[in-house]
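Note that one protein chain of the assembly has been removed; the remaining protein chains are unaltered in position.
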């Protein structure tokens, strides 16, 4: 991508309170390019909440999240343009075909690749032959793949992936792993969480275990 | 439960065609009590379709599914009363608390346990302290647990579980495994599919690999 | 602090009502005794409108300076406002029944008050429909801001449906030629309602604060809480 | 079976009451809609009298339409509907239960609030009665027919839409006879029994055929 210069996402003294329960308090974590942050923790410990906070989707009750030293609230759009977030929900429309879904989500990221690229990407995502079916007719894992196909197009610096491996078969898991490690290798940064123990073979790996 | 006598679910010459693609044809499979059938296969190969067909939710284009020798279409309700199906979707209402959700899904199975039991079950499902929050406020895995909590109450003979381990943390996976193997041990029958390789330690294990 | 407003409120209400009902000369004899409702009716109407502005004000403060207290104030003001609105409508309707012989007439002033009632109800419904306090506060604050812009427009449109000859505005305001002590007793009632408003709002906001801060220690220091726990 | 019925009804009602404001909201919603017309039309007593029946029935139609997608859609998305198909009891029980709940949430409040309409529109007492009566007779049909439409549009297979377009016009008889009954009592004090008979017959008919059609549509939508 344009510049894979050193960037750093830094969170200091995060405190999140959902309902009555304090998920974590005074949590500090930082990720710099070329690193992969692997969030671990039991169900309901606050991983998704933390991820959404780091994306600026959720405002922590206390603490400061900064991108290259500047608070993300302040720089809003500039930060978003470097960010790619894929959450629990697949964010695909069941009425649209994978192709249309992909095109739209690219447009939301400010990318407008021509169809040739999209077809190629969908094929890499293992959806050959399904490009033109309404997503309603796709299987669970295929829907998930449509959502993940963005990773092939979008070269944002920071990837935030919430349980990306859910419902994927062995082959897809492997493919996704290598996509991720390649991104890290070319000095991108990745924050992800998953419950399956997948070998995230990349040097920049750092683990953060919530809920202790 | 009433009788754990020998029962058998038998499918002969199943052929399923979704859209214009033939998922499987002439597929024959049978499960008898005390057995666990483990469906394997890549994304989109037809596992969910097969499961739904075996439950009578989806009518295969050809073939015959019979319960103790009588076609399930014919005996309809009688078959359903022996069946417990948990699909991809959690089938829980986000507005309801786990307690209410559980009570309702029990009522749909024709069970009306008193609250003491439900509380106990939810605790076993690892939801202590969350019994009274609207499910909207639960994490992904916690929602999944609410859906699975039915397994503790319902003692139907045949369990059909579609990717039950998705989104569960290590502890929950383990717990679920032993629940399943216990059910098999006392001569229940289980049909499940999952992409994570979990050690399904039970003697009656039989694998069926689709898509070859 | 609550009693400081509550007590005089009660006294003034009694006083005002007494004054209004028995000390005022029987003018407007055409309306016989019914017109005395005005002592409840008009002040209620005034309060109802004023309180909405108050809510919007608190909401603005809350959105800008992000202070939780102001949200609480706004939230606790709404029901009182709604009550006054309803009071105005109800007494009005009663009055209309007796003096005009009809419960309801689509007179602009009445209509606009009715709409105001809808706005109040919408505000409260929204607030009660969201169970995440944070979102509830801010969402209903946004609504109040929108309402602040909308209300004048709505009033204008209702009061003067025909922009070509706009006469409907300020019709039937017979304040000027009103007996001074009628006016005064009315003002007393207004003051009384004011105080009542303060009292109730403060009471409510207090309970809200207690409810929301029940995990902080200072609340548990409070005598009555202790007594409950102990 | 009866127990399942009760469970589902109470469940749907609970869903509604979960937002404790909601029932009140339905009522106030009617008041708002009703108050809109005079603002647009003007407040001449004669006109008000004339439009009152139409207003009441439009409010009824709108209400049952606004709440229709809630009928099955939510249960469909989160998979509850699948579970309902798997209940040991016949599906039509489920359908009847949900329709019943829907009526309790939309039709009944309208019946109860209609005296206010009468008041705002200066109707006399016996006219008020006839308004309540016609609504009471007609609204169940709206809920039932609506259920068929909702079930058909659920899966959104191409056929469903076309069929649901055939369904929607079925509302019209209820509207005509309902509004007609009130008008009869308002304008010319014509005998209203005929209207009520027709309205009732319509409702009964829909109740007889509705559940079957709706559950068929549901099975179709789910496979």
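Labels A, B, C and D are assigned to the chains in the order they are written; within every chain, residues are numbered from 1.
One rule holds in what follows: contacts are C-beta pairs under 8 Å (C-beta built on N, C-alpha and C of every residue); 3 or more make two chains touch, one makes a residue touch a chain.
Nothing here was measured: the structure is a model prediction, and the numbers come from that model.
Engineer: So one chain is hidden, and I want to know which residue out of A:32, A:93 or A:124 touches that hidden chain in the complete assembly.
Structural biologist: Touches the omitted chain: A:93.
Engineer: Decide which residue listed in A:22, A:74, A:107 or A:137 touches the omitted chain of the complex.
Structural biologist: Residue touching the absent chain, from the options given: A:107.
Engineer: Which listed residue, B:12, B:78, B:95 or B:123, touches the chain dropped from view?
Structural biologist: Reading the full complex, the residue touching the unseen chain is B:95.
Engineer: Can you list where subunit D touches the absent chain?
Structural biologist: Looking at subunit D, the ones touching the missing chain are residues 15-16, 18-19, 21-22, 25-26, 28-29, 32-33, 36-37, 39-42, 44, 47, 50-51, 53-54, 57-58, 61-62, 65-67, 69-70, 77, 153, 156, 160-161, 164-165, 168, 171-172, 175-176, 179-180, 182-183, 187.
Engineer: Spell out the interface residues on subunit C facing the chain that's missing from view.
Structural biologist: 115, 118-119, 121-122, 125-126, 129-130, 134-135, 138-139, 142-143, 145-147, 149-150, 153-154, 156-158, 161-164
Engineer: In the whole complex, what residues of subunit A lie against the chain that is missing from view?
Structural biologist: Where subunit A meets the chain not shown: residues 52, 55-59, 77-78, 80-81, 83, 85, 87-96, 100, 104-105, 107-110, 112, 134.
Methods note: only the chains that are shown with their structure count from here on.
Engineer: With contacts counted as defined, which of the two, B-D or C-D, has more C-beta pairs across the interface?
Structural biologist: Most contacts of the two pairs: B-D.
Engineer: Residues of subunit B that touch two or more other chains: which are they?
Structural biologist: 88, 134
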